[in-house]
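What you see is the complex with one protein chain gone and the rest in place.
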Amino acid sequence: MKRLVVLILSVMVSVLLVTAGCGSAPTKPQASGGDAPAPAATSAGETSTVPQPPSKKVAWVASNIANEFTTGMADNAVAIGKEHGWEVTVFNPNSDLAKQISQIENAATQGFAAIIFDPVAFDGMNAVVENTMANHNIPVITLHGSVSPEAQKLLTAYVAVDLTKGGELKMEQVVKDLGGKGDIAIMTGTEGQTSALLVTQGYDNVLKNYPDINVVFRGAGNWNADDATPLAENWLSSGKHLDAIVCNNDGMALGVRAVLQAAGLTGKIKLYGLDATKEGRAAIRDGSFDATIWVDSYAEFVEAFKIIDAFYAGQPFEKEVMVAPSLVTKDNVDQLFPND
Amino acid sequence: MQIDKRAEGFPYRMHLMSLRSAEFWKKTGIFWALVILVIIMALSQPAFLTQQNLINILKQASITGILAVGMTLVLLSGGIDLSVGSVLAVACMAAAFMTTADRGYPVIVAFIAGLSVGALFGIINGVGIAYIGFAPFIMTLATLSAARGLALVSTNNKPIFNLTREFVAVSNSQFLGLPSLIYYFAATALIAYILTRFTVFGKWIYAVGGNENAAKFSGINVKRVKVIIYGIAGALSGLTGVLMASRITSGNPTVGEAYELDAIAACVIGGISMSGGSGSIIGTVLGVLILGVISNGFDILGISSNYQRIMKGIVILLAVYIDIRARSAKKTI
Partner (left out) sequence: MTEILRMKGVVKSFSGVEVLHGVDLSLNEGEVLALVGENGAGKSTLMKILMGIEQPDSGEIFLNGVKTIIPGPAHALALGIAMIHQELNPVPEMTVAENIFLGREVNRFGFVSRREQERLTEAWLQKLRLRIPPATRMRDLSISQTQMVEIAKALSLNSKILIMDEPTSAITQQEVNDLFHIITMLRDEGIGIIYISHKLDELFQISDRVQVLRDGNVINVTPTKETSRRAMVRDMVGRELSTIYPTCDSQLGEVLLEVRDLTRYGEFESVSFSLRAGEKLGIAGLMGAGRTELVSTIFGERQPDRGEIHVKDKVFAPRHPNDAIRQKIALVPEDRKLMGLNLIMTVGDNITMCVDRRESRFGLLNIKKNKEMVEEMVGSLAIKVHSYSQNVENLSGGNQQKVVLAKWLLTNPDILLFDEPTRGIDVGAKAEIFELINSLVMQQKAVIMISSEMPELVGMSTRVLVMCEGRLIGELSGADITQENIMALASPLQ
């Protein structure tokens, strides 16, 4: 028995050593162009500098498609891509980092002409970005979320809404509504996820200047109403005093709204979301939300496709595009969204 | 039982052949399913059969594959391990912790850390199940929750990044033209194959899963066997955690969520009996490849991953149905 265990362990260790040893020669990033296995590279149109798109397909690799905002993003990707003459395929990794990496690898090998992705995690994408950029001469763009500085350096471009700025804008409004003093609860998205971290960072940037705003609770509502509802219920039943609940997105805020309504606290506890989804805007209009932030994914995709077109036209383009977020309140909602 | 009598009165070779043909389809059915799936994918998307894509499939199936190998051992012994995805996350954090650029421990330290953390969780599972008597489902459900929590609190939800280049190379390098992940999977599967097929311990796994009482009466220390099996499964989860940390170039506490379900699905598709005692590692490897082909094929066909889930569900039922049919066919012979 013992011998067997020793045998197995020694085989495993030697396998580890062999593979770890060969791992000491990582693939080095290569100069773009050259040996990229893009099938269309041999076509007649190839000139020295302007790359040819290998196909008319563009991949939109989302982070997760589970709520109104992310569904809207996918719709925007397809619609705007079509306007620019691209056929957009939508990938949904369901917030699974490894799956997103696989999908990016698949899209690159399958001859997609461009890959736009919203990273599931800030720090997880270095290797896949490095490999894709080294082996495929296609534009790879992050959109909405962002990746670590090392990976960002290699990317073709990145387009984002300044989420930290959005968080700041919103928290300033909270402070204003409460008169600089009060008890609040903060509901974040899935813990450890980039966009949740960035928005919450914005909150904290503002809060450090207002010591009279007391953060009573911090909890993760995982971006959706299902998880937000019980969390809010627990907060309310704790008996602690709350003046406002600030959520990282509208989806969770809608869940909280239902809880407040059931408890007869609508209006007594102020409620803040983010995204300005259609339902969120309606909530602003009927007063059940006090403010939200419009994260304009439409504008993001417009910028992304401009970059792709410029890439294949051999024209210069901006490598970093930040789309500004805007605060949405009852006062300006009709002005910003006249078509609702 | 009519079998013996007929075997006496009849040329027994003929009997053997009919037995063998049912056996043949039962044993190789899953292989043909994979072949058919590959043909369908190749016909509908020519890019499917490119060398690069096939390598991608193998690479992407590797992490689930290693988990599924561990799961196979557990299922064969009549148990189940729901905690593999969470244990993966803990090991991922442990490996990343050891190899941040400022700590900079050698790669082998990350492996030792990840594997031991995984094995520790596995042994806790095993002791809870074998010695305390928790049902495997309950015990590993508890570990699933606790290990995920531990991964999250270890850094207060934050990922660990900026890992050494040597460690990042573990999952992201190539050897003889193939990604290193494939070698880890192949080695794990090969060792597990030898273990289950040619070793005394492997036979004990089947014995415990097939009839725990009879195993005990045959002098097998059932409890110890179980602890070792869960320990191995935990260590393999730990291994995948290390590989995952390298692949995602960071320690991320949210990785591996629901991976236990993929691992179980691969085993079930591969013909591993959920009640224990029958099935083989080869089946599991084929099951892993089938899931890999579905996932990759649907991605490159541009079909939403929501349909992939539906398809996975159908494939699972289909695989089990074929298994049931093969079994009942064998009985009526």
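In order of appearance the chains are A and B, and numbering begins at 1 in each one.
In the analysis below, contacts are C-beta pairs under 8 Å (C-beta built on N, C-alpha and C of every residue); 3 or more make two chains touch, one makes a residue touch a chain.
The shown structure was predicted, so the numbers you read here are calculated from the model rather than taken from an experiment.
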Requested in this report: Determine which one of B:Ala215, B:Ile229 or B:Ala245 touches the chain that has been left out.
Outcome: B:Ala215
Report summary line: Considering the complete complex, of B:Phe48, B:Phe121 or B:Phe201, the missing chain is touched by B:Phe201
Query raised in the report: What residue numbers in subunit B mark contact with the hidden partner chain?
Result: 1-10, 12, 15-16, 18-19, 198-203, 206-207, 210-211, 213-221, 273, 277-278, 332-333
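FYI, only the chains that are shown with their structure count from here on.
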Report summary line: Taking each chain's mean CA coordinate, subunit A and subunit B are separated, in whole Å, by 31
Query raised in the report: So in the complex, which bits of subunit A are touching subunit B?
Result: 1, 4-5, 8, 11-12, 15-20, 22-27, 37, 57, 89-99, 101-103, 105-107, 109-111, 121-127, 130-131, 148, 190-193, 197
Requested in this report: Write out the stretch or stretches of subunit B touching subunit A in their complex.
Outcome: 47, 50, 52-53, 56, 59-60, 63, 107-108, 111, 152, 157-162, 165-166, 168-175, 180, 183-184, 187, 191, 195, 199-201, 228, 244, 246-250, 252-258, 295-296, 299-300, 302, 304-306
